[in-house]
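Of the protein chains in this complex, one is absent; all others appear in place.
For chain A:
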Amino acid sequence: LAPWVPVVGLEIHAQISSNSKLFSGSQVQFAAPPNSLVSFFDASLPGTLPVLNRRCVEAAVMTGLALNCSINKKSLFDRKHYFYADLPAGYQITQQRVPIAVNGSLSYSLCIDNKMSQMVTKTVRIKQIQLEQDSGKSLHDDTRSQTLVDLNRAGVGLMEVVMEPDMCCGEEAAAAVRELQLILQTLGSSQAVMAEGQLRVDANVSVHHPGEPYGVRTEVKNINSIRFLVKAIDYEIQRQIEELENGGTILNETRAFDSKLGCTVPMRDKEGKQDYRFMPEPNLPPLILYDAKSLPTNMNHQQVINIDWIHERLPDLPSVKRKKLVEQYGILPEHSFTLLNEDGLAEFFESVVKQTQMKPKKVIGWILKDLLSYLKQHSLTVKESPVSSFLLADLLNLLEKKEISSTAAKQVLAELWKGEGKTPLEIVKEQKLELLQDQKELEQICQAVIDGHKNEVIMMVLG
């Protein structure tokens, strides 16, 4: 049987972290009373006009720069038409002709064979980033045959990040999305929490034989977590392979991932190809961005966005932070990944290192093995840790000064975990875990053991 090459591309919608919406002044907030964060424009009442939010443009520029994109100094807004209850205007304002950023790349790392020790770096091309409006939320009430509509989310700013089909499986897609999530969170352009719908991922999947043209692709939607992203993509790849091997064909359709059944199913309401009748948004002129060279002198600078100014102020991206951690502390690359993967863990590690004489290379073991596993077992975040960096550093100092053994240290940590407010030294004294330093006392104990087991000693001496 000829081998199959799966091809995976992604369309990711990230909600922009801003106070107000993309084209109106209503508030952006998760979980508010229905229709309370809606302006007349968001409700598409006649006579209202879109007014672009500066912060949203800056967020898109930052993200484009972080993803190595070319920023289009002139980009355009368009209308994408379709009918749905949560789209009151009957169209979405997006950037179809000329988006704000194009041609970037994202590097991400994968573990080979589930072993953290072997990491490989891959790259996915970023086709473009565009600014667009989010839609409202529909709640389907099938019993009463109606749909309830909440427009709080309608008009919230989104960055759509389109990743080229450079990935080959669920694991690669998940790693790419995870890295994008970390980048967005570092930039602050999006909080990118998938569970709150701030990061939504659609996967485009197809398979083909090597050397042959790409196969028909399906679009998989309704993926609510990174774990489900892996499952959905891998299931769809398998489904397509089985279908084709059984002589069937793949339809160019949209499918939804059913997390309960762990499979993809055709979505209802997607009969035939959609005709969005794109047209330029007549109420918005082109978006012009400047750089140091093209900066206009006669304009009010609140009206000017300078790409170079934004570039200079970009924070260290995750890949740079990891490199610095490895260089500064001598830890392994895979350690730096774990540190950045948990919110606050890198800061916790650095804080402990500052407060202890123990070498960072030894501290990292305590952070990644002992502390992190405790946190995971009890589903706690680093911020919620009952053991502070101060207490852990205190404990590690006792160990470093050889006042306690490594085994005793673990015992003390288990006690500290209870969060009863005792210091490591107090626990050591309470449980009598001090290491004996007195040579004479040690000799006496060893002699007593030998004396108490004369037979075993003879056996050992005889070999």
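Keep this in mind: a contact is a pair of C-beta atoms (placed from the backbone, for glycine too) under 8 Å apart; a residue touches a chain by one contact, two chains touch by 3 or more; residues count from 1.
Following the convention adopted for this analysis, contacts and distances are computed from a predicted model.
Peer 1: Considering the UniProt annotation of the chain absent from this complex, which name among "Nucleolar protein 7", "Phosphoglycolate phosphatase", "GATC amidotransferase" or "CASP-like protein" applies?
Peer 2: The missing chain's protein name, per its UniProt entry, is "GATC amidotransferase".
Peer 1: Which of these, A:N35, A:S259 or A:N306, touches the one chain of the complex that we don't see?
Peer 2: Of all options in A:N35, A:S259 or A:N306, contact with the hidden chain holds for A:N35.
Peer 1: Which of A:G25, A:G188, A:G248 or A:P315 sits in contact with the chain that's absent?
Peer 2: Looking across A:G25, A:G188, A:G248 or A:P315, the contact with the absent chain belongs to A:G25.
Peer 1: In the whole complex, not just what's shown, which of A:G248, A:G262, A:P286 or A:G330 touches the removed chain?
Peer 2: Touching the chain that is not displayed is residue A:P286.
Peer 1: Just checking the interface: what residues of chain A touch the absent partner chain?
Peer 2: Touch set of chain A with respect to the missing chain: 18-20, 24-27, 33-41, 43, 45, 51-57, 76, 81, 83, 85, 138-142, 145-151, 268-269, 275, 277, 280, 284-288, 302-303, 305.
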